[in-house]
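If you scroll down you'll find the structure; I have some questions about it.
A single protein chain has been omitted from the complex, and every remaining protein chain is retained in its original position.
Just so it is clear, A, B and C label the chains in written order, and each chain counts residues from 1 on its own.
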Amino acid sequence: MTYQLAPWTAIAPMLVLVITAMVLYIVDSIYPEREHPQLLSGISVAGTVTAMAIAIWYLAAGTGQHGGEIVLFWDQLVVDGMALFFTVIFTAVASLVIVASYDYVRAQPHQGEYYSLLLLATTGMALMASANSLVMVFIALELASLPSYALVSYLKRNRGSVEAGLKYFLLGALSSTIFLYGISLVYVETGVLQLTAIAGTVGEIENVAILGFGVVLLILGFAFKTASVPFHFWAPEAYEGAPTPISAFISSASKAAGFVIAFRVLIEAFPYEVLLELGIDWVLMIQVIAVATMLLGNFAAAVQENVKRMLAYSSIGHAGYALIGLAALTNPGGTNDLVLAAAMMHLLVYGFMNTGAFLFVALGEHWGVGRTFEDYNGLATQAPIACVAVTVVLLSLAGLPVGGGFLSKYVLFMGAVSAGFWWLAAVGAVVSALSLFYYARLLKAIWIESPPSTRVVDEYPVGLYTAIVLAALLTVVLLPAFFAVAETAQIAAVDLFA
Amino acid sequence: MAAPMEAYLLLSAALFCVGLFGVLTRRNALMFLISVELMLNAANINLVAFSLYHGNLTGQTFALFVIALAAAEVAIGLGIIMVLNRQYDDVDVTRAATMRW
Amino acid sequence: MDAAFTYAPLIALFPLASFVIALAFGKYLPTRGALPGIVATGASLLVSVWVAAAVWQGHVHHEVLYTWIAGEDVVSLEFGILLDPLSALMLVVVSLISFLVHVFSLGYMNAEGETGLPRYYAELGLFSFSMLAFVYADNLLMAFIFFELVGVCSYLLIGFWFRDGAPASAQKKAFLVTRFGDYFFLIGVVGILATFGTTTFVGSEGFPQLAEAAIAGGETFWGIDASQWVTLLGLLVLGGVIGKSAQFPLHTWLPDAMEGPTTVSALIHAATMVAAGVYLVARMFGFYAVSPTALAIIAFVGAFTALFAATMGVVKDDIKQVLAYSTISQYGYMMLGLGVGGYVAAVFHLMNHAFFKALLFLGAGSVIVAMHHKQNMWEMGGLKEHLPVTYWTFLAGSLALAGIVPFSGFWSKDEVLFEALLLGAEAPIFIAAYAMALAAVFLTGFYTFRMVALTFHGEARTDDAATPHGVGWSIKFPLVVLGVLATVAGLINMKPVAVVADLDILYLETWLDAGFETTAYGTYTTLVTEVAGFSYADIGPLLPAIIALVLAVAGAALGYRTYAVAEPTEPVKRLGGAYDLVRANYYQDEFQVWLAEGFTARLARAADSFDQIVIDGTVNGISTVSLRAGSRVRRLQRGIVTNYAALMAASIVALLLLFAVYGGWF
Partner (left out) sequence: MLIEAMLLVTLVGALVVFASPNRYAGRLAFAISLLPLGISLWLYHRFEAVGNIFLGGDPAFETRAIWIDLQPYAIEWWVGVDGISLPLLVLATILATLAIVSAWTPIDERESQFYGLILILETGLIGVFVALDFILWFVFWEVVLIPMYLLIGIWGGPRRKYAAIKFFVYTNVASLAMFIGFVAIVFGLGDAVATFGMPEITAALHDGQLGALAGLDAATLKLAAFLAIFAGFAVKVPMVPVHTWLPDAHVEAPSPVSVLLAGVLLKMGTYALLRFNFTMFDDVAQQLAVPIAILAVISVIYGAMLALAQSDLKRIVAYSSISSMGYVILGLVAYTTYGVGGATFQMISHGLISGLMFMVVGVIYNQTHTRMVGDMAGLADRMPVVVGVFVAGAFAYMGLPLMSGFAAEFMIFYGAFESTVVPSAPLVTAVAMFGIVIVAGYLLWAMQQSLFGPFRLETDEPLGRAPIQDIAPLFVLLALIILLGVDPDIFVTMIQDAADPVAALGGDT
């Protein structure tokens, strides 16, 4: 009765994304002289939405889940709940960013490249989610990173954009070499690169130090991608200087991509119980990183004057929350799947919230309101709908129950407590309260302060509005509909540990 | 086996450190990039050498991929350095420091 | 059940209705609410008399009327009605005086064209309601509730002329000082409820009975011996009494309360607010009767207050102030009477005082009307000629107050003194109380007749006094009624005559000895002698009566001689420092003001500073520290990419070292 698709169709989302990117190149080369913003963004969004729809369909249909993961290309790729779940995050964020970009880059040259780079980066991320060996991890990582470097410095006549691109690229290149060196050290000890194969041999290695060095370097590589301390330095500048939709994209999707490889590599290849015995307590290391990240991101965010930079630091802080998903793993793991699932849920909801927040800044830039909090004074009287939307996403980011961010953050804290790491949750709680303070600063500016007489808001960009409102709406809907996210994430997490 | 495996490890580590030293000390963006390439190759040494040691081709294959990716990376990097030069009339990486704190 | 008892709840409800009517419709009524008030209190009086008649026939009544809070498995809090000789007597007195005050108000308030009359009559109605309900309350909680309402009504009425500063201040003081007493009272109520599980006054389940049983059974409560515990509870309740009945040291509100309309003063002093305290002690006398310590404290508070207030009454210039201090002093006698076990004497004096003090205040009100609202006695003089009715009735009241035979005050005051002497003869310490009370008798006579002389005798010292304003029937009628009562009321319990002539004419004693056994005079006597261990000497009443009378007459004569002259002067001034001290009310007001402003307010300000600086400062400090930490952290981000690379390299080394050492990799 049921018709079974061929196994390779499991990577259909990736294929759709990469094909769309190609189509964009073709379309762009048909009309090399003229820009077609509607056409280009239309194609792009069609591609990402299709990919997302397929991923959601697979998730709903149970593809690759409940222990039935689909492995392809001699175990190099795997399609399971986790891969699909994160693919949904990447494609959803990409869709919102593309819709918003329609207004943002309409007046810019090289839009075809812009969109296709965006799609290729998305492809890379989707590939990261499916990567099942360190080779694929590295290749996918580079596929995601390289277009991102270019996208960040897309506004090549803008000093900020260039500076951001330079820093992002230089530190990214450095980090990827460190990451690669880590891989090579792991290979030195184990002689394999496929994740489950590493797990199979890691128990019998000769030199713990070399493996330990390798694991530490790998984790630092993840830290770069997720913008976690101590490899977070690029993030404030890259987010601040990049074209704002790209900031949204990198801080939401790219961060999630970093997490998905971290989850998969650490859990699949380096089983905690084995490595703990070897003396490589990587959970402890993640804990150190998580606490440092939460503290640094939030404390620095609290004292920013520039809204976008505040969001950048807050995005670092959120990486710290999500790291709880790894930091609160235990051996023996009674609630490991809950902990990991919590981080996945948070990354999903965070994708919408954070994208919404950055896109609001993009809207502000569009109107030329300026960069600081004061520049946003009284915007609610001029743009109430966008302001309601951003209020929703900001409050949700702060962990108040207007959206799914509330539940995801508290499920994370819950996970930490369930594992007995109440102090992790306590640190999270403290900085969460602090985050309320700085998000409320923007709310205060928007709602409470009175608007300056000089600012004129006379045009309402459709793309940006649509994207912001959609992001807010999804955030809100994910509060009552959180069960869908929670259950899917948990199934994926259980599979990963199985 | 001509040399002990530790030698390869030491070589690669040394190369890595040289690269890192370059990264930390050179302010020229191109030199920075070249130093990073050195570090990449440190990893490649490990991969290739231990591919032989472990008796499989995984490492060597991966090293080929890495070389290709390094090329792509340089391509992007050079692009960025070009716009940097255009904006700042210089390729000094420490000049581009308007965004901070 | 007697039919009268069925309607008894109405005694209080009639004035409640008049309150509602006056409040809601007073503006539209011809007399601005006086009429409903008169009708209501008149009706209350009739029903009270009817109830008293029923009680006279030997019936008593106790019934729970309303469950306030129903406890399912615990004590329910209920309201009930208790009609026995004591409450029936008091109901008549209160409703009578309330009625007369309403009538008097027609002449005193309405005729003067006051604004806010509906408010006045509404509050008067509420006042009567509260007091009447207090009187027939069957339990201490209900008593407390209406005791408080009485306090609020007096607050409202004292501040009737709120547009002036002084009444506003006086009303605050009155409520605050009595509230301080009520604080202890409330603890007492709660304590009695928690200890005995009931606050009912009568019956074998009444708390006085349970207390007696507990003492007899040698029980302990919260680790304290039952007798001490009962004493403690009794004293706590006494706190409320001291506040309301203006006993030392909580008497200071009462003279200030003279800022209210004189009618209100009459009501407060004679029948409601101030009477409530003493009535309460009488009501739960069975509880005090088992505690010698409590009784002794009551007696000494009373005796001291009697003397203390009398000294201050001597030097006042304002006619109402003199009356105010006389009130304090007279309630001191009642307390003394109760404290020495003279239950009948105290109740007797309570009743008599109600009549003559209402009379004196209303008389003073009449004088004030005549004097165009002047109250300083030194501006009066010679009013006798112009105000004959007022004069003669006022004189009757004064004679009663001074305690001159055969006016009512003589009989009751003498009985109080007699009881004190009897006890003092056996327990010498009480002689001190007796002596103080006796000294006060002289002073009472003196200041009373100083007042009469200055007001009515001599010659008019101002134009106002020379051409007084006439007064109408509504003023005269209450004066006459009360004048008669002040004169003859004492005849119902002429103890010296009864003992000497061996006649059975102690009607009040007989009256109070009837009713519920647990609240009968005989029971109280037994308790006082057997449980509290008081014993009384066997002395004839005649000589003490003569001593008291002589002192009273001497005081009165001296007062009259000194001031009933054409141009009276103030000889007391020659006392110098002592005069100043008394004149300043022994600086108690200053002390209390210091307590309120110098001490409490300063403490409050200190607390506020502490709160702002330390507690809130900590809160704000945490936020400041956090933000400062944030500023530090962001300095890490110096904007130079090489720096970042260096920091990253350093952190790699640090992490590697840390985990290598921690994990023991080498």
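Keep this in mind: a residue touches a chain if its C-beta (ideal position, glycine included) is under 8 Å from a C-beta of that chain, and two chains touch if they have at least 3 such contacts.
Quick caveat: nothing in here was measured; it's all calculated off a predicted structure.
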item	value
Touching partners, among the displayed chains, of the absent chain	A, C
Given A:V23, A:I205 or A:V402, the one touching the chain that is not displayed	A:V402
Residue of C:Y7, C:Y183 or C:Y579 in touch with the missing chain, whole complex considered	C:Y183
Chain not shown: contacting residue from C:I429, C:A466, C:I615 or C:A650	C:I615
Of C:D2, C:E148 or C:E509, the residue in touch with the unshown chain	C:E148
For subunit A, the residues touching the chain missing from this view	335, 337-338, 395, 398, 400-402, 406-407, 410-411, 413-414, 417-422, 425-426, 429-430, 432-434, 436-437, 440, 443-444, 447-448, 479, 482-483, 486-487, 490, 494
Touching residues (missing chain, whole complex) on subunit C	67-74, 77, 141, 144-146, 148-149, 152, 156, 159, 162-165, 167-169, 171-172, 175-176, 179-180, 183, 186-187, 190-191, 193-194, 222, 596, 600-601, 603-605, 607-608, 611, 615-616, 619, 623
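Simple rule for what comes next: only the chains that are shown with their structure count from here on.
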item	value
More contacts between chains, A-C or A-B	A-B
Inter-chain centre distance, subunit B versus subunit C - centres from mean C-alpha coordinates, in Å	97
Mean-CA-position distance for subunit C and subunit A (Å)	77
Residues of subunit A whose C-beta touches two or more other chains	166-167, 170, 174, 178, 236-237
Sites on subunit B at which at least two other chains make contact	23, 93, 96-100
Contact footprint of subunit B on subunit A as seen in their complex	134-135, 138-139, 142, 146, 149-150, 153, 156-157, 159-160, 162-167, 169-170, 173-174, 176-178, 180-181, 183-185, 187-188, 191-193, 210, 236-237, 240-241, 309
Subunit B residues within the subunit A interface of the complex	9, 12, 16, 19, 23, 29, 32-33, 36, 39-40, 42-47, 50-51, 53-56, 58-59, 61-62, 65-66, 69, 72-73, 76-77, 79-81, 83-84, 86-88, 93, 96-100
In the complex with subunit A, residue positions of subunit C that touch it	623, 626-627, 629-631, 633-634, 636-637, 639, 641, 644-645, 647-648, 651-652, 655-656, 659-660, 662-666
